[in-house]
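A single protein chain has been omitted from the complex, and every remaining protein chain is retained in its original position.
As written, the chain order gives the labels A, B, C, D, E, F and G, with residue 1 at the start of each chain.
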Amino acid sequence: MAKGTIYIDQERCKGCSLCLSACPQNVIVMDNEVLNAKGYHPAVLSDADDKCTGCAICAVVCPDACISVYRQVRAKANVVS
Amino acid sequence: MAKGTIYIDQERCKGCSLCLSACPQNVIVMDNEVLNAKGYHPAVLSDADDKCTGCAICAVVCPDACISVYRQVRAKANVVS
Amino acid sequence: MAKEMLKGNVAIAEAALRAGLEAYFGYPITPQTELLEHLSKRMIELDRVFLQAESEVAAVNMVYGAASAGVRVMSSSSSPGVSLMQEGLSYIAGSEVPTVLVDIMRGGPGLGNILPSQGDYFQVTRSAGHGDYRPIVLAPASVQEAIDFTVMAFDLAEKYRHIVIVAADGQIGQMMEPAELPPMREVRKERPDWALTGAEGRDPNVITSIYLKGEEMEAFNLKIQEKLSEIRRSEPRWYEFQTEDLDMLVVGFGTAGRIAYTAVEMARERGMKVGLLRPQTLWPFPEERLSQLADEIESVLVVEMNAGQMLEDVRLAVGGQIPVGFYGRMGGVVPMPDEILEAIEGHYNRLTVRTVRT
Amino acid sequence: MAKEMLKGNVAIAEAALRAGLEAYFGYPITPQTELLEHLSKRMIELDRVFLQAESEVAAVNMVYGAASAGVRVMSSSSSPGVSLMQEGLSYIAGSEVPTVLVDIMRGGPGLGNILPSQGDYFQVTRSAGHGDYRPIVLAPASVQEAIDFTVMAFDLAEKYRHIVIVAADGQIGQMMEPAELPPMREVRKERPDWALTGAEGRDPNVITSIYLKGEEMEAFNLKIQEKLSEIRRSEPRWYEFQTEDLDMLVVGFGTAGRIAYTAVEMARERGMKVGLLRPQTLWPFPEERLSQLADEIESVLVVEMNAGQMLEDVRLAVGGQIPVGFYGRMGGVVPMPDEILEAIEGHYNRLTVRTVRT
Amino acid sequence: MQEELLFAGFGGQGVMFVGQLLAYAAMDQGYEVTWIPSYGPEMRGGTAHCYVVISDKPIGSPVVRNPKVAIAFNKPSYEKYEGLVAEGGLIAYNASLIETQGERKDIDQIAVPATSLADELGNLKLANIVMLGALLTVRPVLTLDAIREALDAHIPSHRRNLLPLNLQALDKGAAVVADRLAT
Amino acid sequence: MQEELLFAGFGGQGVMFVGQLLAYAAMDQGYEVTWIPSYGPEMRGGTAHCYVVISDKPIGSPVVRNPKVAIAFNKPSYEKYEGLVAEGGLIAYNASLIETQGERKDIDQIAVPATSLADELGNLKLANIVMLGALLTVRPVLTLDAIREALDAHIPSHRRNLLPLNLQALDKGAAVVADRLAT
Amino acid sequence: MSAINFAPPENMEVVYERPESLAETHTHYCPGCTHGVSHRLLAEAFDELGLREKAILVASVGCSVFSYKYFDVDSCEAAHGRAPAMATGLKRVNPDAAVVTYQGDGDLASIGIAEVIHAATRGENITVIFINNAIYGMTGGQMAPTSLPGQKTNSSPFGRNVEMTGYPMRVTELLSQLDGTAYAVRRSLHDAKNIRKAKKAVLTALQTQMAGLGFSIVEMLSSCPTNWGMTPEEALDWVESEMIPYYPLGDYKVADSVANLDGGKRR
Partner (left out) sequence: MSAINFAPPENMEVVYERPESLAETHTHYCPGCTHGVSHRLLAEAFDELGLREKAILVASVGCSVFSYKYFDVDSCEAAHGRAPAMATGLKRVNPDAAVVTYQGDGDLASIGIAEVIHAATRGENITVIFINNAIYGMTGGQMAPTSLPGQKTNSSPFGRNVEMTGYPMRVTELLSQLDGTAYAVRRSLHDAKNIRKAKKAVLTALQTQMAGLGFSIVEMLSSCPTNWGMTPEEALDWVESEMIPYYPLGDYKVADSVANLDGGKRR
């Protein structure tokens, strides 16, 4: 499976935790250490085992468009047209 | 066929002639002699041959509810209930 | 009844209910919404009519319908919603069906904001909508007055078969104060003889505002003007404070008038001979009392939460005898007592100078 | 251009078109309908935008949209329809998009009738809808003025980014007179830099009337008040007749002012020193000129086709210096010259008595 | 000079048009002129009237309580307006539809059998033009030529074929009163 | 006598409720009192504040520019309102969330670790009552008994089970400043 | 109050007479205008159901603006388009009354579409008589939302251009979509047979209301000879040949509860 990663704009995050429950790999957690300027504990990627697939589900459900998603570049398969 | 007759309230009539064209017996005409207070020549029954059946079609189409319709009383058939 | 701590909006709603409100039609809008919400519960509990209309346009026309049936009926809204009701109000005035409307005014123009304002003064006192009439307009400055004026609104509406508007700024709607509610009145059983109820055993009644012929329409208008003259004679109400031994008078209504009260107290402490006139009816405006006072004083300061609307009525009442100053805040800003005090001082000092010079 | 025999409504429509009207949105209502009908033909012929809206509420909001795009846009209606536009007008004023509205006033309140009236004076001069602003209001008294003021309306609307209302009574809309139309102007190609057109190659534009914070809303209101002061200084317009060597002044606008002209002529023939001031802008009201004249005369008579609305502006302008009389007809009744003459005589005689006594 | 005329009749009798025609003619002759209509509640039927004021100075009021001239095309109009005509003025009426001698003796009463004359021309709708011809002969507010020119200039193009008939009607109206005046 | 208090904090910190509680108590003690709220644009989050004015005479303005007492539950409120307190007045603040010594020396600064104390009681939401207890001990606008009665009389029925905890919170707040005052 | 003008001739019985609920007043409608026909039907229905003393008529702004004068029942005049709102106010405080709005297509489909849709949504127990004549009659013949494609009116002088103004609205179909609508049908007034059907629909609509079953509307295709520029007969022909194809007659919604009225023998 392709490796992926995400970036969460913690200042924008409102801590709604929707990404958390949507992530199929369960690699997002609430960052209880950080309190952003809005007063929320933001979400953070916690992916020690590199399980994130870059599926972007988290980004798709995030109401505050906080999440950018990246994935390992794969050589494109040659397709006969 | 049952005999009928009608009464036209000529003061109320606006001379639209809709009863005239609706009457299946063609027994209504415009009364060009009379000019009512509204300035219209009203409709009038012209039924020398007693053709009016009392079908009430004229009354049903009259927009000004000028027409009353009457029909000969027939003995009611005895219906076994 | 004992005093309770009541929010203005809730107090108005409960007072209306206790005054025998039989039907309410309204549409949510801040800062009026608690009024509608309170009635959504209480009216249903009491098996009376509550309906959230699809819009203020619909609400005012539902009110028009229920009022035509001769029941105690009311709507409530805030400035943009009241703008949408103008046509309906004009029809109601033209049909002479008793109607009560509560306007909890907010900052404008346009969508503006939800803060307290007095920017609807013209919209409610100069005739709502087209044509020649003026609604009776009651302007409470406390939760207790909000209660009392609401009850009075129904009585006046029925007495004159006219529109009565309770016009309070958002602050009156939102604040809590101890106040006493009136006892619960039952819904009236009988309907007035002009009411639409189905013409059982009587000639049909008709409620309409059309008079196709100019002469008839004019005759009807003269009848309204007659009624308005009677109201102008009988119904002006105001509150005054420190109006003996006066150099200068402050005039303000609702929240502005209430805050001016504090400023006048402060001014008296500082030795200025200042008093307060707080109109409780915006229409009929207490012009007679004001013009009496104007004979005795050197100057008037008008305080409003708008760009100067009641100002015109004050100027009309004092008729150019004495200078009329103005201090206003707009767009939802509520003036503080110290600002008004400063305005009083400024005005008072100029006044003294002027008086001395003469 | 040569003079043509033109009906007021048609003249206004054609004048607007020639002033470069790019879009019209309106709803039929008597006695304004020929205006809409004329544009339904001409705008389509010229490939401009004509749309019959589903209601006056929709019409004013369509106008709001097109005005936000910076084009010359207009609507027209009559009293009940103008009541329905109050909210939209307040939004337009709060967004500062140039807009022209024609109000061909009819008898009220309510459905009233379709006869000429001036009962919308308050509704158009005191701010349309909620909040603190005043539309510029132009009041033609002839078909030629209707044409000229319509053209001017667009220029003023754009100059001040404000609402301009052409307020004419039904008689101006319905009568025919010889008048000259302006030359045809092309529709302007460029749009103002604040206009909504799609943010191609520039930062996005925003048109809104919300200011959530009181301070911001107040700042915006102060900006509007600033603009209004400028208009008050620069734009008052009026017509005067026989205003030299005066004892008494008649003040009237639109049709009432025009008929008063005849009455003043008759009064002069009878040796009374009477003149006429006919405000052409109802707001800004020509208060300065009136107060100048007030210094020279003994009395003022106001003539209106309503219960006395402009009367307040006259009283404010003369400030209690001299007595202000009123002669009004309501509900679609147009006063005849002889009635006004009689009112002048009554007033003039009392005046003489009074003057002698003093 | 100021002339004030009131035209009144049933809707459909061409009352508005004949007033406008006079107004056009007046404008073309360089006068100030106003025309103003008034309708009843009915869409069809009912009565209608209009005022025309012609002057060599700016016109104040386009409506007048006591017009110098009234033209009545039907009975209700005659009854309503005879009393309003200014002293010394005149009322012209369609004698085909109105049987009267008139009450007032302080104004001129001109009876014109306009509908019958129009009928002779084969078109009842021309009664209004017949009346105008008669009126202007008795009271030359404008010349008949001015009306002829105005007809030529302002008749709607789809009715242009009726122009000769209109001119005939005008003459016919003029002739009938000329005869009578001669009497 | 006239007391003016400003309560400010995040929505959800019970700012409005504690102000109302004080107002109820004042009413029950026979005072004149006003309570007035002010909200930000957000539905959740954002800040909110309310004014309470207590007096033995009719109250004019329910809002005051320079309240004698301010109670700040969060940092932004402290920063916004410290400067507004009237000379000689006091500001009480939730020291659990606000680290400050205060700028102004002409007013009393009362630091109350309200959230921590509430935490000790097992319910963070009680920080507001803790604050009130502390405040009234330092500045006896009303007696604590008055508050106790008001709590008893006005607590919503579905929260009645929390009454003992609320009373404890009040005492806890009172105790912490009493200790300090004693120092 | 009796409308008998004439004692029945000897040996004859009355087949048809002016209904009692119709006032004696002459109407201001143009000759041949079918507004008069629908008035008569409504009055007949009031008579037959014994509702004269329970009826409250809400007249609307349009040619029928004076309809409050033409019925011998309690009545009022709503603001343009707002009859269903006014009727709602009346009905809620007079639950036993028969509240009927009488509205034109400009009134109901244009300016008043919000109020009628919400009345239907709420299942408001009122009856709407909807006169669709594809034009604004009273203001002198402007385009209505129901004007036909290509129809020339005084505000669509080149014919209704569907590119610019869209296709005509089929109101009854639209309202039949709403859960609160119990009865929604379209009828036509162009001949005696259809008028009789329309009458039955009015009866059913009123019965629906009196049984508390919800919102009822009877749309009637109607003529406007004056603004269509036709004789009364031509106008009826136009209804039949031009309007009916665009506005098919029929029952668009008959709730089961309505179908079961009179034990299933719905008229």
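Everything that follows uses one rule, which is that a residue touches a chain if its C-beta (ideal position, glycine included) is under 8 Å from a C-beta of that chain, and two chains touch if they have at least 3 such contacts.
Please read these numbers as outputs of a predicted model, since none were measured by experiment.
Contact with the undisplayed chain is limited, among D:Ala11, D:Leu35, D:Val71 or D:Val274, to D:Val71. Listed here are the subunit A residues that touch the chain not shown: 4-5, 7, 9, 11-12, 14-18, 21-22, 38, 40, 54, 56-57, 59-65, 67-73. Those residues of subunit G that touch the chain absent from the view are 110-114, 117-118, 121-124, 145, 162-167, 169-170, 173-174, 177-180. Not every partner is drawn; the one left out touches subunit C at residues 27-30, 33, 36-37, 40-41, 44, 51-52, 54-56, 80, 110-111.
As a convention for this text, only the chains that are shown with their structure count from here on.
With respect to subunit A, maximal separation of chain centres occurs for E (centres as means of Cα atoms). At the interface between subunit C and subunit D, two copies of one sequence, more than half of the residue numbers in use are shared by both copies. Here C-G and D-G are compared, and the pair linked by more C-beta contacts is C-G. Inter-chain centre distance (subunit A to subunit C, centres taken as mean C-alpha positions): 56 Å.
Separation between the centroids of subunit F and subunit G, computed from CA atoms only, is 64 Å.
Looking at subunit C, residues 57, 87, 91, 95, 208-210, 212, 334 sit in touch with two or more other chains. Multi-chain contact residues of subunit E, defined as those touching 2 or more other chains: 41, 45.
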